[in-house]
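Note that one protein chain of the assembly has been removed; the remaining protein chains are unaltered in position.
== subunit A ==
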Amino acid sequence: MELTRQELARTAQAAIAEVLGTDPGAINDHTDLQAEYDIDSLELMAVGAQLERTLDIQIEVEDLLKAETVGQAIDMLADRLATRA
């Protein structure tokens, strides 16, 4: 079953919120994890690991590092899921 972008966003927000110990509602497409949360590379890898498990795709931390906002990361994930399908 294909995830809608909104469903994918919710999944990503939940994974990020879990790692950052915050409310998923605090994370949106415009959130800049580096600037706003000072996220470090291990935390980003923990987010990636959780999404890999949930979405059953491979995610390199470099891909996540390229995204400047959560929205860009979700777009990247959507592309990845589309190519897989």
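Quick note on the criterion: contacts are C-beta pairs under 8 Å (C-beta built on N, C-alpha and C of every residue); 3 or more make two chains touch, one makes a residue touch a chain; residues count from 1.
Heads up, the rule we're going with is that contacts and distances are computed from a predicted model.
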Hidden chain of the complex, named as in its UniProt record, picked from "Iron-sulfur cluster assembly scaffold protein IscU", "ATP-binding protein", "Beta-ketoacyl-[acyl-carrier-protein] synthase family protein" or "ABC transporter permease": "Beta-ketoacyl-[acyl-carrier-protein] synthase family protein"
Identified contact with the non-displayed chain, of A:A14, A:M45, A:L65 or A:A78: A:M45
Residue in contact with the excluded chain [from A:L20, A:L33 or A:L77]: A:L20
Subunit A, residues in touch with the chain not shown (by the definition above): 18-22, 42, 45-46, 49, 53
